[in-house]
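We show some of the complex, not the whole, and keep each chain where it was.
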Amino acid sequence: MGLLAAGIGAGIVAVGAGIGIGMIGRSSVESIARQPEASGDIRGAMILTAALIEGVALIGAIVCILLALGIGQ
Amino acid sequence: MGLLAAGIGAGIVAVGAGIGIGMIGRSSVESIARQPEASGDIRGAMILTAALIEGVALIGAIVCILLALGIGQ
Amino acid sequence: MGLLAAGIGAGIVAVGAGIGIGMIGRSSVESIARQPEASGDIRGAMILTAALIEGVALIGAIVCILLALGIGQ
């Protein structure tokens, strides 16, 4: 049961991080293309929000690794 | 049963945080591109709302870690 | 059964808070970009509505922690 959870969970984590960071990255490159002189501010906002998503996703991935290794069973 | 819940729950948490922070980050970089001189105010609003989502998501992740480690069973 | 509920519930809570606060944050940064001189009023409305969502989400998270720790079983 834990193995099933690890696999499904890791997949859903990747979907969440993918959609979220994908939306940020997409708009970032479009915005830099429109205002190249603001690329420093854009890159700062991009890194900050993407890092917040990455933080939650890594914790979700760690939960899945715990499950896959059978720790806590 | 707790293991299945931990995996799936961690995944759904990441989806929620991803979509939410993704929407904020996406609009932030577009807004900075449109009004580079307002980037300070934009960054303040961005960090505040993203931190609120991050707070709920981390609590959800802690619930999943509790479940994965079998605490409370 | 309570464990399954805790995991899935924590995930759905995060989705709700993510979508809701994400919509608010998204429009806030866009509005500040359009009317930088109204950023005080915008920030006030943003914090108030985001705090209302955060309140419901935290109560939902507390329910999930109660379930994960087996209190009330």
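Order of writing sets the labels: A, B and C. Residues in every chain begin at 1.
The definition used in the following text is that a contact is a pair of C-beta atoms (placed from the backbone, for glycine too) under 8 Å apart; a residue touches a chain by one contact, two chains touch by 3 or more.
Quantities reported herein were computed from a predicted structural model and do not represent experimental measurements.
Visitor: Total copy count of the complex, if 3 are in place?
Guide: 5
The rule is simple: only the chains that are shown with their structure count from here on.
Visitor: Find the geometric centre of each of subunit A and subunit C from their Cα atoms only, then give the gap between the two centres in Å, rounded to an integer.
Guide: 19
Visitor: How many angstrom between the C-alpha centroids of subunit C and subunit B?
Guide: Averaging C-alpha atoms per chain gives centres 9 Å apart.
Visitor: Could you list, by residue number, the parts of subunit A that touch subunit B in their complex?
Guide: 1-2, 4-13, 15-24, 26-28, 30-32, 34-35, 37-38, 41-42, 44-46, 48-50, 52-53, 55-57, 59-60, 62-64, 66-67, 71-73
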